[in-house]
Structures are given as structure tokens and as C-alpha cells.
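Read the structure below first, then the notes.
A single protein chain has been removed from this complex, and every other one stays in its place.
Note that the chains are named A and B in the order they appear, and that numbering of residues resets to 1 at the start of each chain.
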Amino acid sequence: MLLKPNRDVGIIGYGAYLPRYRLPGSEVDRVWKDGQGGSPVREKAVPGPDEDTATMSIEAARNALARAGIDPSQIRAVWVGSESHPYAVKPTSTIVAEAIGAVPATQAADWEFACKAGTEAFQAAMAYVGSGMANYALAIGMDTAQGRPGDALEYTAGAGGAAFIVGPAEEAAAVVEGSFSYVTDTPDFFRRPYQHYPQHGSRFTGDPAYFKHVLASAQQLMEALGTTPQDYAAAVFHQPNPKFPERAARLLGFEPEQTKEGLLCPMVGNTYAGSSMLGLTAILDTAKPGDRVLIVSFGSGAGSDAISLGVTDRIEDRREHAPRTAIYVERRKEIDYGTYVRYRRKLHMH
Amino acid sequence: MNIPRHWRLQNQRYSMVGEVCNRCGAKLFPPRDVCPECTKPAYEPYTFSGNGRVYSYSTIFQAPAGYEDFVPYTVALVELDEGPLVTGQLTDVDQDEIEIGMPVEMVTRKLREEGEDGLIVYGYKFRKPLLEPVALDR
Partner (left out) sequence: MRDVSIIGIGQTAVAEHWDRSLRHLAADAVLAAMKDAGIEMADALYVGNMLSGLLTGQEHLGALIADFVGLRGIEAIKVEAACGSGAAALRMGYAAVAGGLQDTVIVCGVEKMTDTVNAETTTGLAMAADADYESIHGLTFVSINALLMRRYMYEYGVEHADFAHFTVNAHANAAANPNALFRNRVTVEQFVRARMVADPINLLDSSGIGDGAAAVVLCPTSVAKEYGNGQAVHIRASSMATDAVAVHDRPDPLWLSAVEASSFKAYQQAGVVPGDIDLFEVHDAFTIMSALSLEAAGYAERGKGVWLGRSGDITRDGRIPICTMGGLKARGHPVGATGVYQVVEVAQQLRGEAGQNQLPNVRLGMAQNIGGSGATVITHILEAHD
């Protein structure tokens, strides 16, 4: 049942990106709830007017390359997972591949599955390298999520994500022990074409969606590996808000200490396809050789990818070559609701 | 829509690939095939680091067509570490943080969009470096 290739693979390089603008939850509150509302997060990351999923992916990819220390032409797949690709037709992945110098002898494709579009690209990268088709593949989860004004999701819909270069385990800073995916047709959150904002099932997004899939994939992965929560130094779950991952962790048997490092959503909001992957970069920034790490994503529609990693002694050298995720988190410029509306183009100029 | 014109310049705009003159060693950006220093052919590609310093800057309040979304924005002349001067926008920086001589690093951002349904043009802009420069031995 374990999803694991015959050839051992791992993370050769990783990189994060967050824009610098922050919209405090209190601002959404002020405009829509007269200050009464109660935001689940302190603030969320907002992309600037000259940023989009492509530009953010390029920076995260450059960070991953710096840590990997390989020539970009050795990358044979560039895969970007997002629900906010800049074009509906025309891949983000070719823009990234061109910008980092991975063209032209590379496979490129865009992935989507709500917030797990990045981890599924990662799993595909595991298979690609694991099968011997290539030595290096780049998988990115990145989003500039939009919340409908006045909707509960507006507090949290944020921007950011991470890039991972998958390569042979002998070169990896973190080796992949195995993976598991759990999917069903569950329409908890979706968007029809030509609609600007998604619809969601409110409380239906909880137990039948997030919890059912996250718990199942994590449990079945650990069962297949023969591991228990106590074997993990850190775990990161998809973070649409702080409560969901905290509850999932608790139900699975993890301690708050284990999820602390990867829990970024109070400061940056829900970065959608970037969410759990961004949390993983924060964990790798402080992980020690020998640590075991669990990452569990969730994508509405619905599914969860769980991946178990073992950190190697290459981590300490590798991580110095690009900015730590904390630097991106701490780089902040607060904006007000009006500026946010302008930056996110919620104003119709006609 | 000006597709081929922007497509031709991708290499320069995404990765700051210029030229180095084989004869006199001058580093040229953008690439121009004839070295302005010694007027000899210069075809050897050279990738710039994107690091430099602000030579001059100005904040624009009245934008040309296609840039109204970004107002106010700051344009600058940046002196690259390798020598050439380039024109570009400063991004992710507050007006009161900018001064002549400040170090900057290159990032890839949206330069413009050709309307809501047209091409998105990406290219270099400059921001304050995220990290203090650190000597890394690999």
C-alpha cells in the first residue's frame, strides 16, 4: 500500500517564498463585521501588484536550486501545482523552467487539486526520479488565493508556497521513506470556470472533508511504514486555519511541540497549494540529522497526500544557501483593506 | 499584442543574460553584439548576478498606458556589480527607504500585462537584498 519507488529518492534542495504584504484579520473584521468578527489568523500574506504564482514560483525555485547546488539544466521536470495559475491556458511551469534555465530538455506541466496541487507534483517527482527516468525533478506548490469579499475565507486566503528538488537519496538532505494518498469524490470546496471566487460547503469542509482524508492518509501511511507519532520529530498538516491542523494532530496522537515549527498560518494565512509545503520548509530550516518528519496535505475535492521523510546530515550545509523561511515570514509590511482590495484587483474599473 | 518582441527578450529579462566582449573584457547588458567600448564584435553570453547599487531613482505618479495599476512606482538606474548601468523598477521597498548607493538584488516580476486578456510580460526588477551578503564556500 505504501507509495514508494524502487530507487530511493529524497529532497536535494528546497526553497520558500512569501510576499511581504500582510493584511491583518482585524482589517477584514473592521470592514465586514464592525470589529466583532474574530479572525482565525493574526494576518495573511498578500501578493504585491507585480507578483503572481509564476513570479513567486521562480523565486522559490531559485532558492531550492541554491540549496541543491546542481546545474539547472540537470532538472528534467518542472511541475507547478496551484489553483491560481496566471493563465487558464498556458503553463506556469514553462515560465519557471525558462527563468531558472531548466529548458529545453525538460518535462513541464501544471498541476491542480486545490491545496494539494503541490504535494501531488512532489509525489510525481518521487516516481519520476525513483523510476530512473531522471535524476532531478522540481515540484512546486504555490498560490495567490482569493477570498470572496465578506466571506469567512477572506480572513485566511493568502499567498505563498514552496519548491522542492527531488533527486537520488544518496544526495538528499531528507530521504523519502514513503508516501500515501487518500482520495474520494467529496465536493467540499470548488470553483466553476469563469467564476472569480470559489464556493464552499461551510461546516461540510470539516469532518467529511479535511479530517476524513487527512486522518486516513496519515494513519495509513504510518501503518504501512510501521511508524507511530512518537517516531516523528515534527509533523506539518495542511493549514487552512490554526484549529484544523491542531485538531488533526491531536486526534492522530501528535503533541503540540511536534507541530509548532511548521504551523505558519497564524502569521501568513492559508497559502493553499503552498500551505503544508511551506510548513515543511520551516521544519527543514531547523531539523537535525536523523529527524523523521511527516507532511500531510489536503486538497478539496477531495484528497490528502502524506509523505514521511528522514533528515540526513547533509541538511546542515544545504540549508545555509538560501534565505530561511522565517526571513520571509518576518519580512512584512502591513496594508489596510483598501490597499488589499486594490492589489488583489477586486475593484472593477468599468 | 507584441508577442514576438517580448519573447525574443526573455533570456535577458528573466535571467539578465548579457554579453562579454572577447576583445576588451567589457561586460555588456543588455547584449548588443557590437562592443561600445572597443567597437569589436561581442557575442559571448554572460549571465549577470543581478546585484548592484542604486545610481538614481524617481517615483512615478502619472503612468503611461498599461502601468496605471502599479502607481505609484519607483524607477531606477542601477549600477550592476559587473559594471553596466541598467534601467528598471524598484519593488518591495518603501519610498523613504530608498537612497542613492543602496545595494539591490534582482527579482523576476510582472513588468506589464497587455490588458486583461493579453500577454503577461515578466522581467527584472530590483529590491533590497533579503540577506546580508555572505561568503559561501561550496
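Rule of thumb we're sticking to: contacts are C-beta pairs under 8 Å (C-beta built on N, C-alpha and C of every residue); 3 or more make two chains touch, one makes a residue touch a chain.
Bear in mind the structure is a predicted one, so any value in this text is a computation, not a measurement.
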{"item": "Residue of B:Met1, B:Cys24 or B:Leu85 touching the missing chain in the full complex", "value": "B:Leu85"}
{"item": "Touch list for chain B against the chain that is not drawn", "value": "5, 9, 30, 36, 55-68, 70, 73, 75-77, 84-89, 100, 111-112, 121, 123, 125"}
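The definition used in the following text is that only the chains that are shown with their structure count from here on.
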{"item": "Centre-of-Cα separation between chain B and chain A, whole angstrom", "value": "30"}
{"item": "Chain B residues touching chain A - in the complex, by the definition given at the top", "value": "10, 14-15, 69-70, 89, 91-92, 94, 107-111, 120, 122, 125, 130-131, 136, 138"}
{"item": "Contact set on chain A toward chain B in their complex", "value": "20, 48-52, 54-55, 58-59, 69, 86-87, 95, 98-99, 101, 320-321, 323, 327-328, 331, 333, 345"}
